[in-house]
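Shown here: the complex without one of its protein chains, the others still in place.
Right, chain A next:
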Amino acid sequence: MSTVQIWTLVFVVLTFGFYIYIAYASRVKDTAGFYVASGGIPAPANGAAIAADWMSAASFISMAGIIALSNNGYAGSVYLMGWTGGYVLLAMLLAPYLRKFGKYTVPEFVGDRYNESARLIAVVCAIVVSFVYVAGQMSGVGVVFQRFLGVDQTLGVIIGMVIVFLYAVLGGMKGITWTQVAQYSVLIVAYLIPAVAISQKLTGIPLPQVGFGQIMSDLNGLQADFGLAEYTSPFTQMNMLNMILMTATLMFGTAGLPHVIVRFYTARSVRAARFSALWALFFIALLYTTAPAIGAFSKFNILNQIPGTTIGQEPEWFQSWQDVGLITVDDLNGNGVIDVDGGLGAGFELAINNDIVVLATPEIAGLPAPIVGLVAAGGLAAALSTASGLLLVISSAVANDVYYKRINPQATEARQLMVGRIAMGAAIVVAGYLGINPPGFVAQVVALAFGLGAASFFPILVLGIFWKKTTAVGAAAGMATGLLVTLAYQIWTLPIYGGSDGILGITATSFGAVGMLINFAVTIIVSQFTPKPTETMQRLVEEVRYPGRSELVAAHAEGAVDEELIHGSHDDHGRHH
């Protein structure tokens, strides 16, 4: 075992032990604890949990690499602005109101505000989006184990499954929340230490956000030397229309993702829900303002170290990633040297997988072995925390929205909890299977999941709160049209299905924002011609707009308001209290 592997093992065992201990200490006994941690999480902790929940393996492992390598610097800004800008929408348009409504899940809000058909569409959307997403996290766990500990990918995924099973099934949302707080701490420390060290080394300024500007003109010069477009120059890869639409898709998608929204139910109050959004963005911004710096530093180091190197004489980090196939060199002109003239990637002499940039950063910069191990533990924390949040969405959709609401409304608390745990266990097994045998489309669909979230959930959630006269039929029609049109467009334009150019050159990943506009239009138009929500529902929506105690909202949350008063007599099938 190498020094790096020993240190990785030390950090992995320490952090995993810590997570399981926390889950054991906060184990739950009732469904409120299992699904929403009894609504008792203080805002800063809830914010850290949201940050860990939402920043996946993609944010931690891939994003800096995507910005630096597969996008050319500026074009990577869509992820930075899109994924953080959504929190402004969440904080102002959704979080406080959904918290006041006082339900467990997004499908539950949809079912309550609209009707049962809308709930079922929402259940399907939530499960599909979550499974697609969780498969990516699980295979990320496998990659980290494989590279850093030399274990088999399959065994790596199984270890990850066992850990998530232990703390998620035992502790439910309460255990997950506190574990995620710990995981956030691990991942942010692991992300910042190498970034600070590299910034100090390259620029003499320890703050990467500041140091990153110091190398920018040199980096632009280096890129020009190798015939690449300037790192900072706009629209070299993505035109303005696609930049705007993709940023919007990621923003509205973030605000429509079920595993993020459910987090605001764990806040103590409406006020705490607002503060949770602030803390969440603060914790996320620590990583998101650092990521573009890491991307630029790594590209600078790579362009400085690699071109012109004789094949076989590369630095050690380069060779170890070559061994696992994440860096490939193809000496096209046969001169025995690595040339990057004209570009990086497929069809050129040097191709570097996006996912290695962050994991390899400490090695590229020549930092000591313990830091390499810490970064590996951080990558695992990011993947596992997101996986557990998604698994909770799946299990609550199955156990609460399908089993309790549709199949057995008379189920006792203990039985509901058991069904929740079984659903969670089953979801972990399916997620593990998808992680070991990832279907080819996963990588594509993860990016598309945000488009589907934006096109299906966002409009009906916002209209449900801000427009009392949104009708159930309108919402169901809007959600279904938004989802279907977006899905159809994505399939039509994706390379694996033939890759049409689409309309106005809008890419599959950018279309979600258009689907969202269609959803808004359909919901509003159909609502004009369909039966209005009942008086009680309109009053309820109005009550939700004001924080503080409200008799009606409290009675509704307890299920004490007569069903017929809420939804009218024509829509009472399948609901019991």
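Quick note on the criterion: a residue touches a chain if its C-beta (ideal position, glycine included) is under 8 Å from a C-beta of that chain, and two chains touch if they have at least 3 such contacts; residues count from 1.
In this section, contacts and distances are computed from a predicted model.
Asks: Between "Putative solute:sodium symporter small subunit", "ABC-three component system protein", "Redoxin domain-containing protein" or "Heterodisulfide reductase", which matches the UniProt record of the unshown chain?
Replies: "Putative solute:sodium symporter small subunit"
Asks: Where the complex has a chain not shown, which of A:V4, A:A23, A:I66 or A:L80 is the residue touching it?
Replies: Among A:V4, A:A23, A:I66 or A:L80, only A:L80 touches the chain that is not shown.
Asks: Kindly state which of the options A:N46, A:Q183 or A:T247 is in contact with the chain not pictured.
Replies: A:T247
Asks: Which of these, A:F148, A:Y288, A:W317 or A:Y489, touches the one chain of the complex that we don't see?
Replies: Spelled out, the listed residue whose C-beta touches the missing chain is A:Y288.
Asks: From the list A:G505, A:P531 or A:G559, which touches the chain that is not on show?
Replies: Residue touching the absent chain, from the options given: A:G559.
Asks: Where does chain A touch the missing chain, residue by residue?
Replies: 31-32, 36, 38-40, 73-74, 76-77, 80-81, 84-85, 87-89, 91-93, 96, 102-104, 108, 112, 209-210, 212-214, 216-217, 232-234, 240, 243-244, 247-248, 251, 265, 268-272, 274-275, 277-278, 281-282, 285, 288-289, 292, 542, 545-549, 554, 556-559, 577
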